[in-house]
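Have a look at the structure below, then the notes.
Shown here: the complex without one of its protein chains, the others still in place.
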Amino acid sequence: MKSAEEIFDILKKKFGDAVLSLDKDTPVEQIISIDPLKINLISKYLRENPELQFDSLMCLSGVDDANGIKVKDAEGNEIIEGGTLSVYYNLHSVSLKHKITLKVSTPRNDPQIESLEKIWKSANWHEREAFDLIGIKFLNHPDLRRILMPYDWDEFTEEISRHPLRKDYKNPEFYQGMKVPY
Amino acid sequence: MGLLDKEFSDGNIVIAKVDDLFNWARLSSVWQLGFGLACCAIEMMATSMSHYDFDRFGVIPRNTPRQADAIIISGTVTLKMALRIKRLYEQMPDPKYIISMGSCANCGGPYWEHGYHVLKGIDRVIPVDVYVPGCPPRPEALLEGLLKLQEKIRNESLRKKSA
Partner (left out) sequence: MALKTEHMVLNMGPQHPSTHGVLRLELEIEGELVNKVTPHLGYLHRCFEKHAEAMQYNQVVPYTDRLDYLASIGNNFGYALAVEKLMGIQVPERVEYIRVIMAELQRIASHLVAIGSNGADIGALTPFLYLFRDREHILSIIEETCGARMLYNYIWIGGLSHDIHPDFVRKTKEFVNYFKPTIVELDNLLSFNKIFIERTANIGILPVDTAINFGASGPTLRGSGIKFDLRRDDPYSIYDRFDFEIPVGKGLMGTVGDCWDRYNVRIREMEQSLRIIEQAVDNIPEGDVQSAIPKRIKPPKGTVYKRVENPRGELGYFIISDGTVNPFRVKVRAPSFVNLEVLGELCKGNLVADIIAILGSIDIVLGEVDR
């Protein structure tokens, strides 16, 4: 059983700059921020270190932070430029019974994060979902396709309607001849 | 033979209108496509099971569209699924009937506003005979829907239209 501070200290000692910060002020969850391109190394360490033994990934959530600047594009739609997309990892150790939340942030215009599929198999579909709904690219993922939306969604929609959980998403008018809005 | 026992004389013949005979046969054996979509499918299953017993109206689930007379669209139709439902509908032989069960299939239900992947009403893809409201409709409501469909079938006619 280790607290978030102890885990943060262990990681900071081992990985230095790749571990960015520990967010202690917000209620309920304490979040460790990590470099998006080192997340696979840190996760492997978290799983294999006998003191930590994080053997299961409970949840992986892609989030659109919507912290960029709102601008109007050529057609008058409000879009967000700049800012970040984030992924939150909720880890849990079945044997040691402690929990931790990790966060990585990546720029919105080129979102890239290392995949954790090799470390926890359960990351596979969660990452596909984040790719599908938010549009985050996971590097070294074996099978990065859409999972919930139709595979041919891109063919029928504009750039702004690609990833529905982005905050500036706009419904397409038609998909395969079917009207989408009410 | 129950009610009809010893009711006929020697002739062994019944005279009826073609319409009546065909409609009677069709409405008392509406075989549905055994096919559930979402929450309403559970209520549809409950309707077929012990308490409500859909079988007594001649509704038997068939697993292939080629043997089915009716589809009960039981639940939310998504854009991805709508194309498959259309395909199933096209595979069914005539005459075929559609019961749209539940708000989602009728008009998108609770997903009408923000449902980017929900088809707002199955009638945008295939024609519907009976709409059953509710989220999900109680089994009694589905039975009522079926009775309405039977009424509709009863009033159909095979006669050639002369205009």
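Each chain gets a letter, A and B, in the order it is written, and its residues are counted from 1.
The rule is short, and it goes like this: a contact is a pair of C-beta atoms (placed from the backbone, for glycine too) under 8 Å apart; a residue touches a chain by one contact, two chains touch by 3 or more.
Just so you know, these numbers come straight off a predicted model, no measurement behind them.
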Interface residues of subunit A (partner: the chain not displayed): 26-29, 31, 55-59, 61-64, 88, 90, 94, 97, 101, 120-122, 124-125, 133, 146-150, 164-165
Interface residues of subunit B (partner: the chain not displayed): 33-39, 41-43, 45-46, 49-51, 61, 63, 65, 75-76, 78, 80-81, 84, 88, 110-111, 113-118, 135-136, 138
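Here is the rule we use: only the chains that are shown with their structure count from here on.
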Chain centre separation in whole Å, for subunit B relative to subunit A (CA means): 44
Residues of subunit B touching subunit A in the complex: 79-80, 82-83, 108, 112-113, 116-117, 119-120, 124-125
Parts of subunit A lying in touch with subunit B, wherever the complex brings them together: 148-150, 164, 169, 171, 175-176, 178-182
